[in-house]
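Below is one structure, written out as structure tokens, with a few remarks after it.
What follows is part of the complex, with its chains left where they were.
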């Protein structure tokens, strides 16, 4: 099948061609902006890149104006080595050690294909951590499902848990905590959030930037296939004469074994000093990696798309640009180091190809079959996307919701009623033991897990000699957040903070995963702005900075949004893990004290 | 004494096995799956994990790794070898031990603190336990059900080659509650549970697992 | 008595890590001339009686929902004699 890609020359020669920007999720004003930036219509390849990079998921266009508060209200701290904006924040924990941690959502994919959706959620967050130069040391998984007895929960939950276990266990990362919450509001929108924490020496921090004109851009890991590019088919159908392209799957399949090799290979090339800049490939794949690397560096890059190792040779260039194939990384390597880099990839049996080089043109230029199909200023793709001040207003129903306080509920009166109430509470899925979930996760691997399930926070030993360690907890009560998003977010923070402090660790830093409905709904946007403000204020009061996080919008079915669910993760440091405190009462006869009101 | 720990692509508990060797007082030597020889080690641990992703069958691909050639020869010649979890699966696939390990009967991966009874102390890896001693060590597997035909099971029992049995709860449907077995000579032992995760009070449920590593070191010292 | 076999395969465009691992192992063991390997599942259903149209329709229905996930997998139904 011979086809001609839409080149820059074509875009200039045929300026008025209709383009399916709306199908790709771009608004008319956004499309107009792209034309203005380029001074011409975009090629289909450029349109593919802008559409994925300017999506809500990649550009944070609705949340940016609010998230600024995390920076504006950042408490005085000298523990942050790398702040918000990088793949993950890096926190100094002393003795020359640092840790990096982040939580991300994989909600919608997990609803469509629970096992693979959840598995690739773990895979994605782990690559964020290794791209900072850190060795991953533990994972956590805050989960939300619909009613426990709903048939669709029976489809979704076992798959999600098996997927998280299947991927995390196979990577050899202990699972040290998480949440399992049931509520009708998540019936069509389960929340699968995944957290990873990694450790590194201060000198090993790496950033995603392409510096050094003449340095090479190397793509390594799995081959690129047609995963997760439902959208790109629209573009391809434009350029196919007959029939249209093959239908591409919207889901990705993970290969944890490949990811394990990728971890070892990446840490080895980093420690050998062979890498100038590094970036994981997640959402938006090569579009994201090349534009972000170029945008953070000298600003220029030339890529030869024909060099990308493919699993499926029918892929169009637009599809290659958008593919979300898992288990891939991109590195910037000096020509002198290339041979050593390739040797380490060969040792780990990891595919690897030079796909381009760093230039000083200030442009990201991508070629296909010798013709230029992309020629853009990388910043406009990666960083200067649209920003929206979405309208928001306190929902009309908020007052009546708050007015319905529990004082109107019937109280158990007799001993029999109290007994029944207690039994109902104990037997309710939200309060019952979660062992049936956590028993499917390896919590022992690596041999540094000091606390895990059923403790309120996980504790991991970082340094075997000194006993230095970290504690982590993730928390959120979506019902509180619905009643009062500002205080609900503060409560989530306070709970995670207490859980970490109760182990004996000193809380140091915060990450978050903000799960909400549609930002185009002013009610939801109000919840969001309130929650962000509450979290930022709470962090300022407690004196610990937000180091990063993730926003997941559009968790709603029709008009009905999930409860606002700002999941908060707190990380603390403990000088000697042997001094940690567990939940259990240890010795008969000890006094029991209650602190606080 | 130098104890080799083999790393296959996808091995996960290799660092833990090496740590256990060190805590027991030995020297841990890293062996790579592509190695052509065993670097003169005195014993070998095949660690847990997901070698080659556990694709195909657990241990099926690792069995053909270059290092397995000299290892199988040495084991047949009496070199002490301990296979833990995935390592046990590799030993069965290599026919150094009889039987096979299949999908857990409940179909889930399971991670729990498992009570075991030590049934045989005449192997190279269990000599510092008492017969009938009860220990608790972590267990974590998705394909840990031990199966073999009746004649093989009877033979293992008759020859005292059942090394450890599950107590209280059979976590995976293993025939006759078998958690570990040895070859006839007692130098090769395969074990589903993870003694290397029970060598420090801080990180394990107990330190009951240390005995496997002290057994081998004591035996080697006495033999030398 | 009849026997129905449901073969479930990953869709061609979906990554098959297991097949890839087997392909690599076969190559290392010296098998030449194999361009690719895909791994699938089979479900062999032993029937009490014969396979009639109604039963076959039901098997189709379940093959496309329980036995496979149409998002990533295709299935084929084969009828064999027991």
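Lettered A, B and C in written order, each chain numbered from 1.
As a working rule, contacts are C-beta pairs under 8 Å (C-beta built on N, C-alpha and C of every residue); 3 or more make two chains touch, one makes a residue touch a chain.
Because the structure is predicted, anything quoted here is derived from the model rather than measured.
Colleague: Given that a single representative per chain kind is drawn, write out the copy numbers for the whole assembly using the chain labels.
Modeller: A x1, B x1, C x2
Note that in this section only the chains that are shown with their structure count from here on.
Colleague: Taking the mean of the CA coordinates per chain, how far is subunit B from subunit C in Å?
Modeller: Result: the chain centres lie 34 Å from each other.
Colleague: Show the residues in subunit C shared as contacts by 2 or more other chains, in ascending order.
Modeller: Residues 17, 21 of subunit C each touch two or more of the other chains.
Colleague: Which subunit A residues reach two or more other chains?
Modeller: 255, 257-258, 349
Colleague: What part of subunit C is in contact with subunit A in the complex they form?
Modeller: 10-11, 13-17, 20-21, 24, 69, 71-72
Colleague: If you look only at subunit B, which of its residues touch subunit C in the complex?
Modeller: For subunit B paired with subunit C, touching residues are 52-53, 55-56, 60-61, 64.
Colleague: For subunit B, which residues count as touching subunit A in their complex?
Modeller: Its residues touching subunit A are 9-10, 12-13, 15-16, 19, 48-50, 52-55, 108-112, 138, 140, 142, 194, 196-197, 200, 202-204.
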